[in-house]
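One protein chain omitted, others in place.
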Amino acid sequence: MKKQYAAVWFVLPATIIILLLVIYPMVYSLFVSFHSYNIAISQKMTFIGIENFKNIFLDGRFWNSIINTVILVVVGCALQLTLGLAIALLLNQKLRSEAAIKVLILLPMLMAPVVVAQMWKIMLQPNIGCVNYFLQLLHVTGQEIEWLTKSRLAIFSLLLVDLWQWTPFVTIVTLAGLYSMPTSPLEAARVDGASGFQIFRYVSLPLLKPILIVVVLIRSIDIYRLLEAVVVMTEGGPGFSTETVSFYVFSVGFKYFNIGYAAALSYFISIILSLVVGFFINSLNREMRGAL
Amino acid sequence: MSTKLPSRRIKNKLGTIFGYVLLAIVLIWFVFPLYWTFATSVKQKGEFFSSPPLLFSRQPTLKNYTEVFEDGSLIYLKNSIIAVTFSSLSAIVLGSLAAYGLARIKPSWSKKYALWVLSLRLFPPIAIILPLFLMMKNLHLIDTYWSLIMVYTMFNLSFAVWILRAFFEDIPSELDESAFLDGCSHLGVFFKIIIPITKTGILTTAIFCSIFSWNEFLFATILTRSITKTFVVHVASYRGSQNLNLGAISALCILGTIPIITLFLLTRRHFIRGITLGAIKD
Partner (left out) sequence: MRKNRLFQIGIIISVLLMVSFWAYGQDFQGQEVRWLFHGSHFESGFKPWSEKWAAEHNAKVITTVVPFEDLYQKLMTELVGGGGDYDIIQYMYPWGGTVAGGGYLLPLSSYIDVNSDWWKDITPVNQKAGMWNGEIYGLTHDGDTHMFYFRKDIFENEEEKANFKAQFGHDLRPPVTWDEYLDAANFFTRKKGDKLAGEVLTQDFYGAAELLGRPNVYWWFLTRFSNFSVPYFDLETMEPKINGPEGVRCLENMISCLPFMPPGVLNFGWAEGNAAFMNGQAAMIVIWTDTGKRANAPELSKIVGKVGYGLVPGWLVDGKLKQRTFLSGGGWILGVLKDAKHKEAAISLIKYLTGPEVSLVNVTDYNTAMDPYRYSHIKSEKFRNLFPQAGEFLDAIEKNFESGWPELALPGGSEYMDVLGLYVHRALNGELKPQDALNAVAEEWKKITKKYGLEEQKRIFQEFMTPYLPKE
């Protein structure tokens, strides 16, 4: 009992900061979400019950942003996972100047998303950008591709940028997983005469699975809140085609100043996220038990 | 200890060459955008829109850099450095105290608390930005370092507690037990034993916190205006009528990346461990 008492003192300062800066805003947000509070009209707050939450279900623009976000999360995670894993396997052999290679590969994920978005925006520009130039040089296309202003392409460009920045994360974590893998199952498989691919498919991959689930979890959460690239590269356009959930909630809050509704939306998307995360953690638990 | 996979010897040279070609493609893919940004940042005004695009300037110039420095970039760099340094420091101080409480005293609620702290990180920042803004506004902290430092400390705390707890748990318990027998208090153990042993872990965590704060955009754009505007917000403000100022934009991109890369190179080895620890340790 005395022991626990001491721990409280150590945890207290951090807890106070967190309570002040996270819990208080969240409680306030919850309070506001039951009110009509549009500061562009007036400073008055009127209680309207769950009206804001009801409106969410009728808000086509919000559901459109959910669809865009789901596309980004699912396709983004799948691509990043596949590529990241492939690159990890590529690096998982005796290589010259391995350290230098790792440093180079890590660079993108250290950079500010705003900076990355600006860089790619310049490169993807039609007429003056280098991406179209190289594609034309390689005879992939003769046209000026409008990366950021054609609806299906624009969301693909966001995917591309995210892929560039975050595949290294998948690679590095997977690589660490590969290094720390127990040797005996691999040896056993080799003795049984399994091919490289078979070893990967039936031995390494199952062993990596818990790590990969965590990686996917982290990436999903991050893509779910994707905002910077949208703000810098497309402003949500063309049409509504690159509006993500974060971007839409940001607009409702800081462009239309419909604070009550924005608060309700934030709660709603937080709930969706917790459900998804809960699902992942469940499956992770199952995996861990299976692995052990 | 590290078994390479596929572990059988690569059968023929063809395979090796193929591997290296793939590797080269991968490296080009990751490094080229950085190169291009750098190349753009040293181009002359007339060269940005040349068609076909120039791979490198015919007459490299630093004019774009001097231009962005004249535009106040130094101030924004300074702002970022201040916000990053103090928020990382306070996150580390508060976080390591909490982590000590959780990992070394091991109260029954240790794991639950750690999970709770981590779960705060999962909430979309967009969910709390508005109330935070109103709160800071009422406290007259908008456009001051305080608001940024507080918010970044909070965000980094959840991460710092989680990671430092993992580092602290690795220390064998005999060490502090013997210290307690010598009459050390918890604080004594914390400062004399735990901190010295986990120096590198703490440093790694600090670097992570710094990079997070340096790169953060949403809070910085809402909580600052002109006086404490951070560098990343400044980079983002090169939109609209500045869209075509490619030289300045790319110079800013390079300037904003250099500090992070420096930090990273200083602590490279621990850094990779830090990333993997965040993901692998449950």
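Per-chain residue numbering starts at 1, and chain names A and B are given in the order in which the chains are listed.
Please note the rule applied: contacts are C-beta pairs under 8 Å (C-beta built on N, C-alpha and C of every residue); 3 or more make two chains touch, one makes a residue touch a chain.
Since we're looking at a predicted model, the values are computed, not measured.
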Of A:53, A:156, A:179 or A:254, the residue in touch with the unshown chain: A:254
Hidden partner chain, touching residue among A:29, A:167 or A:241: A:241
Of B:192, B:239 or B:268, the one touching the omitted chain in the full complex: B:239
On subunit A, residues whose C-beta touches the chain left out of the figure: 38-43, 125-127, 144-146, 148-151, 234-241, 254-257
Contacts of subunit B with the absent chain, listed as residue ranges: 49, 51, 133-134, 137-138, 140, 142-143, 221-222, 225-227, 237-245
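By definition in this document, only the chains that are shown with their structure count from here on.
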Whole-Å gap between the CA centroids of subunit A and subunit B: 16
Complex contacts: residues of subunit A adjacent to subunit B: 3-4, 6-11, 13-15, 17-18, 20-22, 24-26, 28-29, 32, 87, 89-95, 99, 101-108, 110-116, 118-120, 122-123, 127-130, 133, 137, 164, 168-169, 172-173, 176-181, 183, 186-187, 190, 196-197, 199-200, 204, 211, 214-215, 218, 221, 224-225, 227-228, 231-232, 245-246, 249-250, 253-254, 259, 262-263, 266-267, 269-270, 273-274, 277, 288
Subunit A contact footprint on subunit B (complex, rising order): 1-8, 10, 19, 22-23, 26-27, 29-31, 33-34, 36-37, 40, 48-49, 51-53, 94-95, 97-98, 100-102, 105-110, 113, 117, 120, 122-132, 134-135, 150-151, 153-154, 157-158, 161, 186, 211, 214-215, 217-218, 222, 232-233, 235-236, 238-239, 246, 249-250, 252-253, 256-257, 260-261, 264-265, 268, 271-272, 275-276, 279-280, 282
